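Just one protein chain is left out here, and the rest sit where they should.
Right, chain A next:
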């Protein structure tokens, strides 16, 4: 508008225009508030139907929506004993450790054990495996499948031969955060809703969040991390599915009196991603690679240790384990170490 035009435009029209603009802005914010109030009211009405469940009913096996008490077996009775049955269904479990510790091995084993029926510790369904850094180790998965009867001696061989393991493991490769969010918001819920899968594995969480953000983007990184974890929780609760997140390790900083994380049982490495992520995790497990080796027949394996760092229902304890051709197996008693 040229100056001459603005002079002939009456001032009171300008004022009216400004007032109308402000009024509309206020109206929009008011509508937003109303929307929030309405959504709260809707939820109030919904919550009238939400059950205040008596814990005794849970104990008796009713009200399964709240806490089913189901556990996903790892496939080895020694490790299941450490976990009091296995991974809890309906929460996020984190498995962290150094490279070569055996985290991916355990995750692959879980992808197979979820396919067994519930009386053998599975969930009668498949698994989604999201790889964020390395290519999926499909040859190792085939090796594990062919040796399942050796690992799971408690299951009748006819049942094992009837299960088509590789048909029920869905593999996704996501290289960055955006594609991970797309995968988690579109493809994974479809599979979960159809009942095709009942285990979600993310390998690994740290890879995406460490390299994409610089140290100064700490706030942005926390926001993305929280929104990612809230998606995981939402999927886990809505579909009653265990979620396993694999995390990398970070060398522990020199002891800082301000740092307050649950100290690992006996090592100087701690999981990556810090406190913001640790607050979102329900069960934290750590896998360590020790210096000794164990032998069994003509196979040798480095000795591992699976430890519970924290969990609401588990004691801080650990079990020795080894990685054989058929999978990860816990060791009991004194094994021939050398």
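Convention: a residue touches a chain if its C-beta (ideal position, glycine included) is under 8 Å from a C-beta of that chain, and two chains touch if they have at least 3 such contacts; residues count from 1.
To be clear about the criterion, contacts and distances are computed from a predicted model.
S.K.: Given the choices "Peflin", "DNA repair protein RAD51 homolog 3", "EF-hand calcium binding domain 2" or "Succinate dehydrogenase [ubiquinone] cytochrome b small subunit", state the protein name listed in UniProt for the chain not shown.
M.R.: Going by UniProt, the chain not displayed is called "DNA repair protein RAD51 homolog 3".
S.K.: Would you mind spotting which of A:118, A:230, A:293 or A:332 touches the chain that isn't drawn?
M.R.: Of these options, the touching residue for the absent chain is A:230.
S.K.: Specify the residue from the set A:108, A:273 or A:309 that touches the hidden chain.
M.R.: Missing-chain contact among the listed residues: A:309.
S.K.: Write down which of A:139, A:153 or A:279 is the residue touching the left-out chain.
M.R.: A:279
S.K.: In the complete complex, the non-displayed chain touches which residues of chain A?
M.R.: Here the touching residues of chain A are 39-40, 43-44, 46-48, 50, 52-56, 58-59, 66-67, 69, 84-85, 88, 90-91, 223, 226-227, 230, 233-234, 236-237, 258-263, 265-266, 268, 274-276, 278-282, 284, 290-292, 305, 309-310, 312-313, 315-318.
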